[in-house]
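Since the structure comes first, as structure tokens, the remarks are kept for the end.
Missing here: one protein chain of the complex. Every other protein chain is in place.
Coming up: subunit A.
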Amino acid sequence: RCSAPRTEATTCRPPFHNLQELRHSASLANKVFIQRDYSEGTTCKFQTKFPSELESRIERTLFEDTVKTLNNFYAEAEKIGGQSYLEGCLACVTAYLIFLCMETRYEKVLKKIAKYIQEQNEKIYAPRGLLITDPIERGMRVIEISIYEDRGSSSSSSGSSSVSGSTAR
């Protein structure tokens, strides 16, 4: 019997302290898909529109920061400049065998993105019962955000009988 008014931030939600705990004690309730933003061409960019399912889960600014940073990473990866031309010409001349020794710039940025997503998941999203899947796992079409509910709590959105695991790292 709470006399104090319950705000969104104080709904009963168990604190998930890390990703492992999240996976073992929670069950998947829903998934939200952030679509691609094609307004500026076919470069990789995701919409920063805040989905309504996450209203009660995470602050708008945090979410937008994450998506904007991801967009910046992808823009950096796909940037066509001096270095990428040089890399391309060198690769062409050596019949692309040079990529047995070195990594392309794109691969390097992808690794940075993976690390960033892992770090965001650990610090920000898992404590709120959310998990971001790297868009490369989905063919760069969507950013998949899985919403978890604690198995112990009976929430109407978690009653689904389909149990599935997210392939997030």
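Just so it is clear, a residue touches a chain if its C-beta (ideal position, glycine included) is under 8 Å from a C-beta of that chain, and two chains touch if they have at least 3 such contacts; residues count from 1.
We take it that contacts and distances are computed from a predicted model.
Peer 1: For the chain that's not shown, choose its UniProt protein name out of "Serine/threonine-protein phosphatase 2A 55 kDa regulatory subunit B", "IMA1 protein", "Palmitoyltransferase" or "Proteasome subunit beta".
Peer 2: Answer from the record: the omitted chain is "Palmitoyltransferase".
Peer 1: For subunit A, which residues lie in contact with the unshown chain of the complex?
Peer 2: Touching the chain left out of view, subunit A contributes residues 31, 33, 36, 38-44, 77-80, 84-85, 87-89, 91-92, 95-97, 104-107, 110, 136-142, 144, 161-167.
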